[in-house]
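Moving on, here comes chain A:
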Amino acid sequence: MNAPVRFQALTVSDLAISAGTTTIVRDVAFTLAQGRPVTLLGASGSGKSLVAHAIMGSLPTGLSAQGVIKLDGEDLLAGTPAQTRARWGRTIAILPQEPWLALDPTMRIAGQVDEVHHHLHGFGSAASSDRARADLADVGLAGREQAYPHELSGGMCQRAAIAVTHAAGASVVIADEPTKGLDAALRDGVVERLLQEVEQGRLLLTITHDIEVAAALGGMVGVMLDGALVEFGPAEQVLEQPRHDYARALIAASPTKWPASLLPAAGEAVVSACGLSKRFGERPLFDELSISVRRGEIVAIVGPSGCGKTTVGNILLGLVAPDRGEVERTAGMAPTRFQKLYQDPPAAFVPHQTLRQSLGDLLKLHGLDWMRAEASMERFGLGRELLDRRPSEVSGGELQRFAILRALLLDPVFLFADEATSRLDPVSQKDVFAILIEAVRERSLGLLMVTHETALAETVAHRILKLG
Partner candidate 1 sequence: MTTKLVAIAVAVLSMTGMAAAKPLKVVGPWEIAGIDPAQSGFVFSRMQVAETLVSVDADGKLTAGLATSWSAAEDGLTWRFRLREAARFHDGSAVTAAIVADTLRKVQGGAGALSQVPVAGIEPDGEDVVIRLSKPFAALPAYLVNYTTIILAPSSIGASGKVERIVGSGPYRVKSLTPPLNMQLEAAAEWAGAKPGIAEVDYQAVGQGETRALMAESGEADLVFSMLPVSVERLKRNPNLDVRIATIPRTRLLKVNAASPLFSDVRVRRAISATLDREGTTRVILRNADLAATQLFPKALAGWHDPELPPLKRDLAAAKALLAEAGWTPGADGVLHKDGKPFSFTLLTYASWPELPPIATAIQAQLKQVGIDAKVSVGNASEIPARHKDGTLEMGLVSRLYSIVPDAIGTLRDDYKSGGSDWGATGWSNDELNALVETMAQTSDPAARAPMQRRAIAILQSELPSIPVTWSELAVVANKRVTGLRIDPLEVNYGLAAIRWAQ
Partner candidate 2 sequence: MSTADATLVPITQRSWLTPSRMAGLALLGLLALFALSGPLLVSVDPSEQDFAASLAPPGSDYLLGADHYGRSMLARLAYGARLSFGMALLTVATAAVPGILLGLLAAWRGGWLERVLDLVSTVLLALPGLLLVLILLAFAPGTFGPLYLGLALTLWIEFYRVTWVTAGGVLKQPHVEATRLLGFGTSYILRSLVLPEIRPILITLSAFAMSTAIIAISTLSAISVGLRPPTPELGAMIVELLPYYAEAPLHVLMPGILIFLLVLGLQLATRSDAR
């Protein structure tokens, strides 16, 4: 293999991104250097992904970047679109969010690596395919060359995407939320991979909201808030002694640092099940499982992805029928008093309805007062201006709080939170759980939470059920 070009540093200064006349990201400055990766932390909607795309030169149409981005002396923003495009893959590569969506679903992964060698570097077809095989072996995917993306796990897809980046030969790697949706074990694997990239001399910029990832990667850490870089410094310094309020809140938001929640003793069971069995196709998910949730109690189910955690909750809600076993819910309770929170908040809302419409319809259906909803909104820190937005135009944290508000309006006795905070930044996660815990305490409802974060479960739950 020809020796890849290694760069010394990528310097971002005075970066601003604007949509028309509105500036949405401003005053971003940092430097990526050999052996010193940069990690940008921040809530979703803080502009960190836009920074990544500004460096790539792949901002969505309608957005433009100003300022200077220098890669060893070359100003990336000054180039023509063709020059920018010519850098993609060869010089700068991006590790996509949710790589299982970023790989072509109709092409075997070997082909997706192979084409990079063939079309970028001009290798013959035999040579390309040999190299592709080697690249995949490098990331631990030997033997799975002929698999389609849907046949691979999320972590394997992430590794396949890394193989693509390696094949392209880029020396600047931007990882955009590389651990989104992955459980702890897979997350650690991805971090290890990223560290290898740094060791191999690549410049690494990581975008994440996971403080653990930032801590594990080391180097420099920046914190973004509302489009501005509010704090930047060495990882230890920022993570141990944050100066900015938001940075402090972010660091403090790690579940391990939450104050212990004081909950009263649990009441009678609202829902219980025994002897549950469920198979998914040929594969048994669980067998002879018994579970019960009592009023005023938080029960957590933890386990790796794909172990059937969500299915247990859905069985308790009556959304899925078990193959065997019995579910018993408190008699005489209206079905609407059993509610669910979803992993991906926008997915739980009707995409074309504004929040005002969906809330209004709900209140009308149940004959509830609009004032009550507004009072809760205020309490949950939700501004009124959100009401006229559609779900896709509201941040995940706000939307999840809205979802809780919506569920609480129906005076639930049982709430099933299905990975309800896994896609949120730590601050939002903390806010959401604060509201949930308060609801459990005040209304003595039973909360069943499903999570892959053991730390979170240990901090919050009364009881933990391990699956898988």
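Operating definition for what follows: a contact is a pair of C-beta atoms (placed from the backbone, for glycine too) under 8 Å apart; a residue touches a chain by one contact, two chains touch by 3 or more; residues count from 1.
With respect to how the candidates were assembled, all candidates are chains of the complex that A comes from, given by their letters.
The shown structure was predicted, so the numbers you read here are calculated from the model rather than taken from an experiment.
Visitor: Please state which of the candidates 1 or 2 is in contact with chain A in this complex.
Guide: 2
Visitor: Under the definition above, what is the set of chain A residues touching candidate 2 in their complex?
Guide: On the chain A side, the touching residues are 19-20, 22, 24-25, 44-50, 52-53, 58, 60, 62-63, 97, 176-177, 227, 317, 319, 334-336, 338-340, 342, 344, 347-353, 361-362, 365-366, 389, 392-395, 403, 406-407, 410.
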